[in-house]
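Take a look at the following structure, please.
The complex appears here without one of its protein chains, the remainder shown in place.
Moving on to chain A:
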């Protein structure tokens, strides 16, 4: 049986690549190059990509087993239990807000550097507003934006990196094949350049071919490795002393300007905007459907299941956009962006470890259920990769700011609030009688 209304493979690739390609990745590229000792940073990114491929195969197995927009909610419910599943799902959904907010902060720095008279916060409001507006217009509009942005971002990043490498003489003392003493730190940081690739899994039921999600994730990871790998090498070549970029929040703009003058500067401004738009768009697109599903399940307030005339969960989307905006503005005011980055990276690392655990658990509990895709190298690879991501996640959370593990405290506080909510408030929501449907007064035909 073939479904007529399905998404193409390119949307799986662009959604996965777009969500992983955040503006904060440029900061990570600089740190990876710094730890790896320069141009050989591509080796660290390649090793990190290898680890991520195994983690992606865990997600591919879970997504093939239960292709659902509720994704992690379903997998953890089947592999753990209902309450724990809800706590994990809500904390995981909150990481989308962290990443959007951190990316919005970096975007603000870039735009403020480009046009100093316009405050960064205004750019955040405008871009978040534009993306939220596009999403409110319906799923197809969102998919088109994601397809275009993903392609533009990675292609232009490859092109500008090649131009830089082509016109800059190779500096002395920058070996391309070299493994320095900081390689492990470089690999650990490199992993987080790929983080977010798995957020495409909630779209699984929109693809006709059950393997589209796994193929899309693998292709996206390959594209990210090439694009950001080339860019990291280009940074090292044009700034042989990479420490010169350590203190800046806009290394990509400095690199662009040094390589190609004002033209290169503006090119990188546009690329930064594109990375942020893919993160905003993809994050809001998938997370709003997830919040809708939880509201329909009566585990979030009823209003969040409201659909507008384009069948978009508009209140859920506006809530996520509003929270992201508030957090981004808070980070702008305090400068504590690393707290969000470390919190997001920590939660993602723990979720990757959990995905390995779920593969084990569901192989035992649902042994007979068909699996269109099986995790690579099971059981040993899943075990090792799970342990590695557990360590990376804990390591990211333990990163200190001013001697205090703020990311850990932030995530623990959030988890405590969510646990209290799940334990005490959700039972009340489930008991509350609901009679009247929630939707716009006059729905119209969808955008399809």
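FYI, a contact is a pair of C-beta atoms (placed from the backbone, for glycine too) under 8 Å apart; a residue touches a chain by one contact, two chains touch by 3 or more; residues count from 1.
The criterion applied here is as follows: contacts and distances are computed from a predicted model.
Participant: From the names "ABC transporter substrate-binding protein", "Pyridoxamine 5'-phosphate oxidase putative domain-containing protein", "LrgB family protein" or "Sterol carrier protein", which one matches the UniProt record for the unseen chain?
Facilitator: Per the UniProt record, that chain is "Sterol carrier protein".
Participant: So one chain is hidden, and I want to know which residue out of A:10, A:83, A:298 or A:374 touches that hidden chain in the complete assembly.
Facilitator: Answering carefully, the residue with contact to the hidden chain is A:298.
Participant: Provide the residue numbers of chain A that touch the chain removed from this figure.
Facilitator: Here the touching residues of chain A are 1-7, 66-70, 73-75, 77-78, 138-139, 203, 205-206, 208, 289, 292-294, 296-298, 302, 307, 310-311, 313, 434-439, 443-448.
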